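With one protein chain removed, the remaining protein chains of the complex are shown where they sit.
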Amino acid sequence: MAVQEPSPRTAATTTTATTADSTLPLKDAGLAAVLTGVLTLPLLGNHLIIDGTKTTLVTNYVPVLIAMALVFVVRLLRGPLDRALAAIPRPRLPAALGERQGLWLAALVLAALVFPFVAARGAIDVLTFALTYVLLGLGLNIVVGFAGLLDLGYVAFYAVGAYTYALLSQYFGLSFWLCLPLGGLLAALFGVLLGFPVLRLRGDYLAIVTLGFGEIIRLVLNNWDSLTHGPDGINGIDRPTLFGLTFTKRAPEGHTTFFDFLGIPFDSQYAVIFLYLIALALVLFTLFVINRLIRMPVGRAWEALREDEIACRSLGLNPTLVKLSAFALGAFFAGLAGCFYAARLGAITPESFTFIESAVVLAIVVLGGMGSQLGVILAALALTLLPELAREFSEYRMLVFGLVMVLMMIWRPQGLLPASRPRLELPQ
Amino acid sequence: MSAGAASAASPARSAPLLTVEGLQMRFGGLLAVDGIGFEVGRGEIFAIIGPNGAGKTTVFNCVSGFYRPSGGSIRLDGSEIAGRPGHRIARAGVVRTFQNIRLFRKMTAVENLLVAQHNQLDTSWLSGLLALPRFRRAEREGLARAAFWLEQVGLRAHANFEAGNLSYGQQRRLEIARCMITRPRLLLLDEPAAGLNPQETRELDQLIRRLRDEHEVSVLLIEHDMSLVMEISDRILVMEYGRPIGAGTPAEVRANPRVIKAYLGEE
Partner (left out) sequence: MNEFLPNFLPQLTQQLINGLSLGSIYALIAIGYTMVYGIIGMINFAHGEIYMIGAYVGVVTLTALGAASGTLPLTLVLAGALVAAIVVTAAYGWTVERVAYRPLRGGPRLVPLISAIGMSIFLQNYVQLGQGARDVSVPPLLPGNLFSVEIGGFPVSLSVTRALIIGVTVVLMIALTLYIGRSRMGRACRACSEDMGMARLLGIDTDRVISFTFVLGAALAAVGGVLIGLSIGKINPFIGFVVGVKAFTAAVLGGIGSIPGAMLGGVLLGLTETFASAFLPTEYKDVVAFSLLVLVLLFRPTGLLGKPDIEKV
């Protein structure tokens, strides 16, 4: 077996080189175009239209021809394109940027702090939404990036957090600030319960088992009507308060509004800013914890385990325990994110926690670079903000996500900003 | 248990550190190891030799907990360890190297040594997250121990090199240092001289003796390099087709007709 793990990138270039050399580029491109025609004709060229009880076909060859032309041109220009792709600067980012990653982070944090006080309400809202994904991305990054465990059911822990807050606030009137740690801990507990039996499985089996678990959680939430109200979900979840001060126009019984307390007129903008700041604080807290962890024995153990589990065992590290710590911690942050999500929207349904959510978070981690925090933050912002900015393309959102995952694996499996781990140095 | 020679007479001094009796390992229909027994005394260097495929590494994998033996017993200091998980056996003081070196290649030499100290460092999350003094002290001490062991194996100058970038001989030495830093009682070396040049093999010879003499570790090794084996081993067990065919001091083994036949083939 491959000991040296040849980089997939080199494998890709060698195969293309041989095909390009052995066949005429024109013939090759022509064949690819014909294949594209066969592939797209039934699915893009013919649309099934339901007309009452009858199903009819509407033919439209334009998309097929576009696809064929596109493939033809791309295949024809494959050599130059490959060279151009290879020429795209893939700086050894750990060297170029790694040392200053801290500086970049600081600048980013500063900008994020100033932002809500200068931006429009809609923009703050969108960024709050994006920060939830930053939080999820950072959490999953611990599991996938640091510990090398592919968790396809990450959304389950997000759901546990969200339902923890929704249910506890609904049935027992517990506050957001109490439920936040509870939601995180409960999600972590779920992570431990699931992880303990599962984490000794091989990587790809682990991925499928976590996927199955995620679906089970969603199906249970969807069907346990008496507790979760099934597909209708839970509405009217309390919004977070600031030391008991609400951001509503009129305070519920026993509460004071933020505005009465300060004696300023009601302005819903403050509620938006407040939510944004909570999200930001959660992200900063997560960053702090992660940055400590990678300098601790457990962080080093994650990396060692990712590299060679057998060697770890031979040195007395308990692989299950080390993996479990990453798994539970990732779940913890997903729980926090879930709590926040429920508090921000005030309503949740099981439909918010499908496999697609897990896939989106995974795409964020993959795009940003497994193990790279700055990369994950930027990828989370990009993948959530771009579809918001270009609404007309929103139907292509998932299509592009899927494509990004495939292309990133082929072109740059280490992500856009590969991880630069703080090295422990022994002074000479 | 036809070959009585396998359970070689124990060293007179004290109770043996490791006692293996009637060890058996079956893979499906194949009996890879059958009726192996030996003892490793405290401070002893014990070698297992034999042709390729004789089952030597399988014995190692059983002793170090990677395989659950199909039969027999393995006792460390009197307590049974056969079938215990590998990490538990490692914590009990049995640590090994691998035929095809298993370093954490993308971590530096010193980081490799810190991972190996996992169970000696301060792994409390709270003290680590808050960087409490006791956490910082434990890390400092860990680094100092790493520096000491790098010095011992002559890699002090390579402390901050990625393990994967070290030369083959350096990697072998780092792997041994990584074992030693866990403070083992029994060090298992799987073909430590493979791929080394004569100069490096001589250094390895001295290193192994020094580990035994200065760090009170017993050594169990598998090796093909006969000159090294005859030079440093106190006693030797010879295996063929999973079974013992001879045991004793280097001189006894050299004179054993069955061993000679196994190595030189049928006349």
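All chains are identified by letter, namely A and B, in their written order; residue positions are counted from 1 within each chain.
Throughout what follows, contacts are C-beta pairs under 8 Å (C-beta built on N, C-alpha and C of every residue); 3 or more make two chains touch, one makes a residue touch a chain.
It should be emphasised that the depicted structure is a prediction, and the values quoted were computed from it without experimental measurement.
**Student:** Which candidate, A:33, A:68 or A:150, sits in contact with the chain we can't see?
**Tutor:** Here the residue in touch with the unshown chain is A:150.
**Student:** Based on the whole complex, identify which of A:65, A:119 or A:201 touches the chain you can't see.
**Tutor:** Residue touching the chain left out of view: A:201.
**Student:** Can you tell me which of A:54, A:250 or A:391 touches the chain that was removed from the display?
**Tutor:** Result: among the candidates, A:54 touches the missing chain.
**Student:** Per the definition of touch given earlier, which of A:38, A:281 or A:347 contacts the omitted chain?
**Tutor:** Spelled out, the listed residue whose C-beta touches the missing chain is A:38.
**Student:** What chain A residues would touch the chain not displayed?
**Tutor:** Within chain A, the residues touching the omitted chain are 2, 5-8, 11-12, 15, 35, 38-44, 46-48, 50, 53-57, 63, 148, 150, 152, 197-198, 201, 203-205, 207-209, 211-213, 215-216, 219-220, 222-223, 310, 355-356, 359, 362-363, 366, 395-396, 398-399, 401-410, 413.
Definition applied: only the chains that are shown with their structure count from here on.
**Student:** Once you find the CA centre of chain A and the CA centre of chain B, what distance in Å lies between them?
**Tutor:** For chain A versus chain B, the centre distance works out to 44 Å.
**Student:** Mind pulling up the chain B residues that touch chain A in the complex?
**Tutor:** Chain B reaches chain A through residues 64-66, 85-88, 90-91, 95-96, 98, 100, 102-108, 110-112, 114-119, 121-123, 125, 128-129, 131, 135, 143, 146-147, 150, 157, 159-160, 178-179, 182.
**Student:** For a test of understanding, state which residues of chain A touch chain B in their complex under the given definition.
**Tutor:** 3, 289, 292-293, 295-298, 300-301, 303-304, 307-308, 310-319, 423-426, 428
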